[in-house]
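Certain chains of the assembly are absent from this excerpt, and the rest are unmoved.
Each chain carries a letter (A and B) given by its place in the written order, and its residues are counted from 1.
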């Protein structure tokens, strides 16, 4: 089976060095490890990537349309303005789950609107690294697997 | 350990008889069974309830503050206007996860705003019955349990 792409947007590579009261103290490497472990739990191969670059993220979504069985996407700040990422997500053809580490509904006003949610299968936000684990489980079900 | 309250708002008792293109064909009884199974998977006792009545829902949240270890809440239509439910949720003292069957970001404009998310620990939306299973897993982690 094709892997699930777990794609992370801008500044997430700096996790742990950034506002721990919002994002926790785990580093990006910790996140990758946690996601890989969660993937293993679900029996899903995962491909975890991060970029600060909108075009790179768009390219990965294009690639995922061919090579992935599903996508977990944390668009980070792109959530709030990148219609280009939205359009790439809209043409995926495989299920996409939007995730956020923090509960964006409880933060600044501008973070309450996602231009991407409208083309996602669903959204998981607020559970730190666990948001990804939950998204993988959601994908597992969407992809028709049996419970682990 | 105290059970997790899984509380459902107005019209959810009619599941399966209502707009299946939006909510699927499962009935409310199916939902209860699925939630109980998911609770068992997580090692969490669950108490599943549904009401069309705002005051009853508020009362259950008050009760949960004493008797539950956490709450999964699908506020249904109350999501969009019931500040009374919001205030009850804000005073819970135990973690609350907001869930939605459908991806509310992809529906009518008025469904895109939740008055409750701001006081939730996190939100899961768009995965049908599986939204509840994911919320229970999220709670399991929030409550400090080990992975099942």
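Rule of thumb we're sticking to: contacts are C-beta pairs under 8 Å (C-beta built on N, C-alpha and C of every residue); 3 or more make two chains touch, one makes a residue touch a chain.
Keep in mind that this is a model prediction, so the values were computed, not measured.
Student: Tell me how many copies the full complex contains, given that 2 of them appear here.
Tutor: This structure file describes a complex of 12 copies of one sequence.
By definition in this document, only the chains that are shown with their structure count from here on.
Student: Compute the distance, rounded to whole Å, between the mean C-alpha positions of chain A and chain B.
Tutor: The computed centroid separation for chain A versus chain B comes out at 23 Å.
Student: With touch defined as at the start, can you tell me which chain B residues reach chain A in the complex?
Tutor: So the residues of chain B in touch with chain A come to 41, 97, 103, 105-106, 112-114, 117-127, 130-131, 133-134, 137-138, 141-142, 147.
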